[in-house]
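Shown here: the complex without one of its protein chains, the others still in place.
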Amino acid sequence: MTATQTQVTFREAVIEALAEEMARDRNVLLIGEDVGAAGGVFHQTKGLFDQFGPIRVIDTPISEAGFIGMAVGAAMSGLRPVTEVMFGDFITLGMDLLVNQAAKVHWMSDGQYRVPLVVRTAVGIGAATGPQHAQSFHAWFAHVPGLKVVFPSNPADAKALMKGAIRDDNPVIFFEDRMSYGMRGSVGGADHVLPPGQAAVARPGRDISLIALGQMVPRALDAATRLASAGIEAEVIDLRSLVPLDEGIIAQTVRRTNRALVLDPGCIGFGASAEIAARVQELAFDWLDAPVARMGAAQVPVPFSPALESRVLPDGAAIAARAAAMVTGRQEGEAA
Amino acid sequence: MQTTEKMALWQRMLLMRRFEERVIALAGKGHVAGHYHVYIGQEATGAAVIDALGPADMLFSTHRNHGHFIARGADPAAALAEILGRATGCNGGMGGSLHLADPQLGMPHTSAVLGGAPALAMGAGFEMARSGGDRIAVAFFGDGALEEGLALEALNMAALWKLPVLFVCENNSAGAIGAAKGGYPGSIIGTERLTALPAAFNIRHVSLDGNHMEGLRAAASDARKALIAGEGPVFMETNTPRWFGNQGLWPDLRHGPVDIGMATGETPLPGGPDADWFAAHDPILRGARELVAAGVPLSALHQADARITADMDAAEALALAAPFPDRAAALRNIFAGQST
Partner (left out) sequence: MQARRLPAEQAMLARYRAMVLIRRFEERVQSLFRAGRVPGLTHLCIGQEAVAAGVCSALRPGDRIASTHRGHGHSLAMGADPDRLMAEILGRETGYGGGRGGSMHVFDAANGNLGTNGIVGGAVPLGLGAALAARNAGKGAVAVAFFGDGAMNQGVVLECFNMAALWRLPLILVCEHNGYGEFTASDDVTAGELSARGAAFDLPVQDIDGMDVEAVHQATAAAVDSARQGGGPGLLFCRAWRFSGHHAGDGQDYKDDAESRAWRARDPIPRQRARLIDEGLETDESLTALEAEISDRVQAAARRALGAPEPSGPLHEKLFA
């Protein structure tokens, strides 16, 4: 890995990945609403149209079902499209094409066809975009056999994972949290590629594992800092991918810390946190000193009013309090 | 139209304008969270069409809904409070600018997803066709919504079942500077005329000057009669040149609130590239000129403006003083029949 020294934003990191992959492989193309000349409504595709032109960077009508389906057909025909859905909520308009077509083609065709497709979409609670422009449905896609799901939390991973997703021969749903778009960090060079399925230790610790995804990772790191000042060393795991799920790192961390708090930016009910908690019990039940706990988005549509929206996801303080109670519970148990 | 009717319609349009000018000013002071869209320059369409409706008719609007909501008689304080995310807002702060709604006004829900309004209105029309009662459903949507298959599915079903649905396509693509220059693009449809789409479904259609309140009022009234007579849906394309302040991604009130005196030259028009919009297109000034030509003194328009401005001052004060919602508010009403 050759790290570039300049700090770039999350948004720029993804653009770098797209530009490098489009330069490397002429079959890679970008399809979506306002991704071309406008450079994306969040400036998340800026410069790509000027560099690659209208044959490779395609501005579509507002026809999500149509252009997601077009990307599936193009992927089956030899291209490697990156399709953008402006707001994660709008993916609902193209669900058939992802769930019934993209996910199943390789398997149904007995491997004759591959669908090397990336669907990138921006989600994010915290910008007062209201109930139809904020929710993250990553758990839905993780439930569908044949789709991969990734959700980076920082610029370096965003760049490397986008490159990995583009090079993957399967449909990959790539979630980006808009609230992270301005986050700065150094990123890897053109040859640094992270395939879906590898989690990372974002902060080592011994007392409890905070297993987090997406926007919950910075919140977990904040919680870990707070816990450290109280003498509790939390280990923060950044899952980075839901499918494939990195069971190795989950088993390894929980078997060492004996406690797991799962943190998901999606709704709690029937969500990703439930699946991860179940895996923890399957992988490390005998090592657990406390029930697996989970925190995530409240089971409500995302409210508009900032006064309410700010309470949908638990913050670092709330996570720290929950983690401390789990750890303190062990200490009390030992004392008894 | 009688002059008194015209005057009432114009005052409604002016309230729509003053309301949104206020929203932009409040946003400039940091009171509006998130993105928002304004209806400035399109007021004649919303005011005239909604004026032609009956009290039991239903309306479905879009992300650009403020004008429709005010035109339908919403309390400006409750609308403003919603846009500011306050507990006294028409949706209790849950929806914000994108989702202004009030069942009492026949606007039960506002979808900000393109194509939502035509589909929901078609559903309301489906019920009305069965229950009767001389009611119609109206869908307001932009030209871009016709890029969504959902909107076209709604046209088919409305036509097939002769539902009493008025589809109002507010085509504001003229004057769009396009996404390439940082603005909103016009529609991306491989046809020269948007009315070719309803025509393909055998839907009666008409294309109108979206700034001519009298023509719009008459067309909407005719359409409503045909709809109640069970003749099937009507598609009305209303064309408005895009307000200069809506060319970019954020509303830009660069010349400040409109001065009614510009209608007669009492106040000079702003110079520069925006002059043409004030001179030829602003529906407020155009309406004012028509009223003055009909014998209404400009002073009467100023008096009406002063009353509306005072009402807006009061609405703004109420909205700004309103509390933010309490925590429990987000957990209420997820399901009907919920006890907590």
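As written, the chains take the letters A and B, and residue 1 is the first residue of each chain.
Note that in this section a residue touches a chain if its C-beta (ideal position, glycine included) is under 8 Å from a C-beta of that chain, and two chains touch if they have at least 3 such contacts.
All values derive from a computational prediction rather than experimental measurement.
Student: Which one, B:147, B:282 or B:305, makes contact with the chain that was left out?
Tutor: Residue touching the absent chain, from the options given: B:147.
Student: Specify the residue from the set B:188, B:206, B:249 or B:320 that touches the hidden chain.
Tutor: B:188
Student: Of A:170, A:209 or A:252, which one is in contact with the hidden chain?
Tutor: The missing chain is touched by A:170.
Student: One chain isn't shown here. Among B:56, B:174, B:200 or B:310, which residue touches it?
Tutor: B:200
Student: Using the document's contact rule, name the residues of chain B that touch the chain not shown here.
Tutor: 115, 147-153, 155-160, 188-192, 196-197, 199-203
Student: Where does chain A touch the missing chain, residue by residue?
Tutor: Output for chain A: 27, 29, 55-56, 58, 60-61, 63, 65-79, 81, 96-97, 100-101, 104-116, 145-146, 148, 169-170.
By definition in this document, only the chains that are shown with their structure count from here on.
Student: Hey, how far is the Cα centre of chain A from the one of chain B, in Å?
Tutor: 37
Student: Can you tell me which positions in chain B touch chain A when the two form their complex?
Tutor: Contacts found on chain B: 33-35, 85-86, 89, 91, 93-99, 111-115, 144-145, 147-150, 178-180, 182, 185, 187-189, 249, 324-325, 327, 329-331, 334.
Student: In the complex of these two chains, what residues of chain A are touching chain B?
Tutor: Contacts found on chain A: 34, 36-38, 41, 59-66, 89-90, 93, 127-133, 298-301, 303-308, 311-312.
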